[in-house]
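Only one protein chain is missing from this complex, and each of the others stays in its spot.
Order of writing sets the labels: A, B and C. Residues in every chain begin at 1.
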Amino acid sequence: MATSSTDVPIGPRTPAEESPPAHLTADDRIGLLRAMLLMRAIEQRAMNLYRQGKVPGSFYDGFGQEAVSVGATWATAAADRLCVLHRDLGAHLVRGVQPATILSQYMGRDAGVTSGRDGNVHFGDYRTGCVGMVSMLPDMMLVAAGMAMAFKLRGEARCALTWFGDGSTSRGDFHEAMNWAGVQSLPVIFILENNQFAYSTPIDQQFAVNPVQRAAGYGFPGVTVDGNDVEAVFEATRGARERAIAGGGPTLIEAVTMRMHGHGAHDDMKYVPKALVEEWRKKDPIDRQSARVAQLGGDVDALRDEVRAEVEQATKIALAGPMPDPATATHRLFHPRDADEILTEDGQAPWSGFRR
Amino acid sequence: MATSSTDVPIGPRTPAEESPPAHLTADDRIGLLRAMLLMRAIEQRAMNLYRQGKVPGSFYDGFGQEAVSVGATWATAAADRLCVLHRDLGAHLVRGVQPATILSQYMGRDAGVTSGRDGNVHFGDYRTGCVGMVSMLPDMMLVAAGMAMAFKLRGEARCALTWFGDGSTSRGDFHEAMNWAGVQSLPVIFILENNQFAYSTPIDQQFAVNPVQRAAGYGFPGVTVDGNDVEAVFEATRGARERAIAGGGPTLIEAVTMRMHGHGAHDDMKYVPKALVEEWRKKDPIDRQSARVAQLGGDVDALRDEVRAEVEQATKIALAGPMPDPATATHRLFHPRDADEILTEDGQAPWSGFRR
Amino acid sequence: MTEMTYLRAISDGLRTEMRDDGRVLLMGEDIGVYGGAFKVTDGFIDEFGPDRVMDTPLAEAGIVGTAIGAAVVGLRPVCEMQFADFVACGFDQIVNVAGKMLYRQGLPVNITIRLPSGGGFSGGPFHSQNPEAWFMHAPGLKVVAPSTPEDAKGMIIASIRDPNPVIYMEHKNLYRHVKGEVPEGSYETPFRARVAREGSDLAVITYGGMVHTALEATHDLEGASIMVLDLRSLVPLDEAAILAAVRECSKVVIVDEANQTCAAGAQVAALIAEHGFEDLDGPVVRVASPDVPIPFSPPLEAAVLPSVDRVREACRQLLEY
Partner (left out) sequence: MTEMTYLRAISDGLRTEMRDDGRVLLMGEDIGVYGGAFKVTDGFIDEFGPDRVMDTPLAEAGIVGTAIGAAVVGLRPVCEMQFADFVACGFDQIVNVAGKMLYRQGLPVNITIRLPSGGGFSGGPFHSQNPEAWFMHAPGLKVVAPSTPEDAKGMIIASIRDPNPVIYMEHKNLYRHVKGEVPEGSYETPFRARVAREGSDLAVITYGGMVHTALEATHDLEGASIMVLDLRSLVPLDEAAILAAVRECSKVVIVDEANQTCAAGAQVAALIAEHGFEDLDGPVVRVASPDVPIPFSPPLEAAVLPSVDRVREACRQLLEY
């Protein structure tokens, strides 16, 4: 397959062999693990709710890819703006969306981010500086480029960041966004989440050459990183952000990972070789970060219990919430003339680097 | 500017210094010149007719770019299929469309290729194996890829060829076509006609890196050729076609040239530095080929007279033809069920290589 | 005759025509190995191979554009949009290349584009649309929308054989909910309307998924005799059948699931207002979705999509007019 997953060594060295990360404190490293644990716990809980018929429509998760959204988002500043995609629940958590709000979203409750107007992963909470995805992939690359364009035009030290999958790179909007960002040298970070499949389609039917190698053809760097190493994803994004803010232009980061569940809850992914899944199970991003945290002397089990309890509590709250009022179904088609029109607010930026 | 026109030496060496082309007979070389002369004479005549108000709407020409369409088309076989763009009148001539038919087309006469349904360069005569362009650029890249896909699926030794400009490479369809052709390794030839401008937009506002360098990112070769050397364009296309027919897949050929007139008849191209135009006038493709033909002992003046006479004759015929009957304006919206549905016929293929 | 679901009837039609005509080629995302997001082409790749059941890159313009090229040189591609909503990404190739090719230069483009459309299962704003009106407003495209398994099979075969671009609307809610007798072997359903139920007091004019809503809403309406006209084809639109229904019933309710403004139903209403005016005994009533994206959450979606109750209420009021 024409992926560079073969090119980069994937799979943990023992934490002992690793040199400590330059830009992450012990708290950061624990925080990264906690966010990944929280993402997984919420998605697993939601999957149960789906099986119980409490989640309408379909359900998509990012099982096995937690490091990509969590690691990248950890490097974003409060004033940055993100377009979060459908495997990236961790981004919402790091930016500050509450678990109960997310579970309400999945269940179409009024307390969900979109108050039931859109479902599952199709949301973005502008109160955390995020713009929700549309299904059409990868349309948000252009929206992210546009936000970055505005930042550059106004001379603001901010960047925009978005994710997209291997399959999404085949769409024209990928090209228009890459070219636009290159020509205008925009402070935008594109994260290609290469999880080996687009629904059932393997990457070798999607492209003949790995898209990360196309970045040069647009005039900016493309870097490949182990997408199951949350600290590596963080570091690549941190560097890309530093360049972006300094006027260095865009970066395309390929995070090599694997979609460990079906495309959606309905998909048994018969089409994926069992061996491939087994190989990747050994590279679980949470196991890897857990080992590091243990090495730091952190109590991973306590962390897991804490997260489990938090999710149980959130589930109770979400289940107790009402469905939206049908009478509101036709409201808010147009924004009132007098109201404020810039609504995105800064999100959480837990990285210690912003507090130093 | 991020063009490779700087990378390739442009401008004639004297014919004496040149080694004779490997795959062109003297007749081929004269034929190439004749086709370019014919293209220029027709377009100049049409420009007069436009000024006289006999050509409705707008008018576009390929002045100075004659070598690109003539040279490439000279390498196409009768069974190949072409999507001809708006600077490529030479392609229609080489494939066998009559000058009178073309002038009728420009004037919206019934005898035009589209019987007045479409205008100026927006045509393709399926009787010569050509599919007419649409205005939306570069949509035809996908149509050409699709024809090549059919040839490959049926195991036919044919290829498809299309042209497009530097500006057109910014559209998503460029990417979807390049990627598709690469993934399926299709027998298609993409000719990027880099004439330095897209309407008024210079190439450095269109891309940060010359698109010919993107071909590798799709898994096939991209080659740059002097677009004002008709024999060089022929040779590059001949080689690409040989690869395509042999199952070697697509080729992207960048023909570096210059749009010597405005975007359309209405455009005084104030935005183009005079010096740039002057520089390119010295590289006129017809002058260059004329020198070669003279060196071969060909009588270029006689050829010019012959062509001028042919165009005068064609103009008389075209001017004598009626406008279309308004009663037919709503006809042929749908094709009848019983009628034949594969209408493209083979075109002329004058290259001596097909007769040997 | 065998009983089968609407979905299996489409599969049956595709399989039948692929066996009869080697030029037929299926193209789409995940239609091969996976058998399609809705399993319409389940198992096809085993019978016909990956060349004729082509898993394509994720690129709607690419799917349509390459299909056009293949059609022009003699293949008969059937493109699947994974959901009708994604057709917006291939819109330009459809309306500007496919739709205008014949009129401009005499080249027919025999492609069929399958659009799994419609809401009712919490698909949300991007998996519930009914985009047929966009294509009705683009000259050179035929648009069909069968409502029964028998027609689904007959119209997919007719669409493939039709030398023009055909937009084939298949409502997702019919896939597994609607069953019916389907003739064996190969046959074509004409692009004309069908009287789904005879009636003389009021005519409900509709198509696709809403045909079943209309039948249920009106199967007993205080003994009134309600005709249900299933348009089946939107382009060409069976104007004669529509005007005949108006003559017969003098009262008309037009139902479509799409957002109401400039929808298919608007065209039908305009046609009646101009050419059926003298036969009318009451206003031309429309039932459609209000002009909002189709929301995800069940109570919101139910408030937006035309329901059996809304259709029944509209008919009752018009009968009393």
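Keep in mind that, in the parts below, a contact is a pair of C-beta atoms (placed from the backbone, for glycine too) under 8 Å apart; a residue touches a chain by one contact, two chains touch by 3 or more.
Everything quoted here is computed from the prediction, not taken from an experiment.
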{"item": "Touching partners, among the displayed chains, of the absent chain", "value": "A, B, C"}
{"item": "Listed residues B:98, B:205 or B:352, member touching the removed chain", "value": "B:205"}
{"item": "Identified contact with the non-displayed chain, of A:71, A:132, A:219 or A:298", "value": "A:132"}
{"item": "Touching the absent chain when the full complex is considered, from A:90, A:124 or A:165", "value": "A:124"}
{"item": "Sole contact to the chain not displayed, among C:34, C:48, C:103 or C:175", "value": "C:103"}
{"item": "Among C:17, C:30, C:55 or C:92, residue touching the chain not depicted", "value": "C:92"}
{"item": "Selected residue (touches chain absent from view) among C:33, C:221 or C:280", "value": "C:280"}
{"item": "Touch list for chain B against the chain that is not drawn", "value": "56-57, 108-109, 114-120, 122, 134-137, 167-168, 170-172, 198-201, 205-207, 271, 323-330, 333"}
{"item": "Interface with the undisplayed chain - residues on chain C", "value": "85, 88-89, 91-92, 95-96, 99-100, 103-104, 125-126, 133-134, 136-140, 235, 237, 258-259, 261-267, 269-270, 272-275, 277-278, 280, 282-286, 291-293"}
{"item": "Hidden partner chain, residues of chain A it touches", "value": "81, 113-114, 117-118, 122-126, 131-132, 134-136, 139-151, 153, 160, 172-173, 176-177, 179-180, 183, 332-337, 339, 341-344"}
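We take it that only the chains that are shown with their structure count from here on.
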{"item": "Centre distance in Å when chain A and chain B are each reduced to the mean of their C-alpha atoms", "value": "46"}
{"item": "Residues of chain B touching at least two other chains", "value": "172-173, 176, 179, 183"}
{"item": "Residue list for chain C, restricted to those that touch at least two other chains", "value": "56-57, 59, 61-62"}
